[in-house]
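With one protein chain held back, the other chains of the complex are shown just where they sit.
Up next, subunit A:
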Amino acid sequence: MHSTTTQYVASRRMGLYEPMHPIGMWGDFKGNGCPNASASTILQVETNLDNQSEDTSHGTLGTPSKYDQEASKPVDKVLRRLAQNREAARKSRLRKKAYVQQLENSRLRLVQLEQELDRARQQGLYAAGGLDISQLTCSGALNSGSAAFEVEYGRWVEEQNRQVNELRNALHSHMSEEELRLLVDGGINHYFDLFRMKETAAKADVFYLMSGMWKTCVERLFLWIGGFRPSDLLKILSQHIQPLSDEQVLNVYHLTHACQQAEDALSQGMDKLHQFLAESVCRAQLREVNYPQMEAAIENLEALERFVKQADHLRQATLQQMSGILTIRQSARGLLAMGEYFERLRTLSSLWTKRNSEPA
């Protein structure tokens, strides 16, 4: 006989008006008075009950037993207090949840800021070395993977500069071949480290990598699929590794030729990707951009990651093959030449930036 609708309850005796909690309602109060075990408050279901006798209305109190007539007064208070406590507890839990959420967000923001600060500090060190000032403000590192890569790359450049200096000193000091070999191997492995870093970064945000925003502006001019052109590399090397034996000349020629062919093939693949992408975007109806229609386009974008990987693989293979053709001393000279070349590009970038930021 209990219904759980919310109704306003008036207690004529108490003069209270409060919303009825869905505990139980008396539908039938004709003196039968089924005992209400849970909290029962003073009920008045319908106004026509007003015409009932006091006794009957007492009977509607939910507890038929007479002794509760006095007890119902404090019970009522107790029940009300309990309800209020519940409400307060609930609100408190909600507030706590909101607070914790806010804390979590702040924590993430703090990590981000720390990374940015770290990066800016690193870049501050290379003010003379030539990292673009614009990189400090809009490097485009949208996610933590890219931000982490930027930091790592900063360290990589630092190490690179150190190694280049070491090579320069070593070559001037006529170091032994064994010691020189260590430096050469270290230098080549350092490049391999970069390719590994880039592979991870490509997974995080391939567009960031391909934008070259992690490089200085002049380096970016020469960007080819997220890095330097292997054929450019060979051009730089060939000027500093003379004299070559006849066999070496032939091998270098073949390597240059093969490298160019692979590079061209990759370039054409990229052109094809542009073409496919443009076509699939044209075909998709953009009024309601939905996944299935853009699927072809998305697949093309995913292919970018593989392109970067293949381009880096070509760079690595070219370096490796070259080091196999050259003697240790020639390799050392080559590495030095490469290192100095990129260093000069970075310096040029910084000169340009300074020139542009100076008042006219």
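Here is the rule we use: a residue touches a chain if its C-beta (ideal position, glycine included) is under 8 Å from a C-beta of that chain, and two chains touch if they have at least 3 such contacts; residues count from 1.
In this section, contacts and distances are computed from a predicted model.
J.: Just go with whichever of "Auxin-responsive protein", "Glutaredoxin-C9", "Ubiquitin carboxyl-terminal hydrolase" or "COMD2 protein" UniProt uses as the name of the absent chain.
T.: Listed in its UniProt record, the absent chain's protein name reads "Glutaredoxin-C9".
J.: Out of A:L182, A:V249 or A:A303, which residue would touch the omitted chain in the full complex?
T.: Looking across A:L182, A:V249 or A:A303, the contact with the absent chain belongs to A:A303.
J.: Touch as defined at the start, partner being the missing chain; which of A:R80, A:H190 or A:H313 qualifies?
T.: Of these options, the touching residue for the absent chain is A:H313.
J.: Which of these, A:L255, A:V308 or A:L345, touches the one chain of the complex that we don't see?
T.: With A:L255, A:V308 or A:L345 as choices, the missing chain is touched by A:L255.
J.: If the hidden chain were put back, which of A:M270, A:M294 or A:L348 would touch it?
T.: A:M270
J.: Footprint of the hidden chain on subunit A, which residues?
T.: Touch set of subunit A with respect to the missing chain: 254-255, 258-259, 261-262, 264-266, 268-270, 272-273, 276, 296, 299-300, 303, 306-307, 310, 313-314, 317-318, 321.
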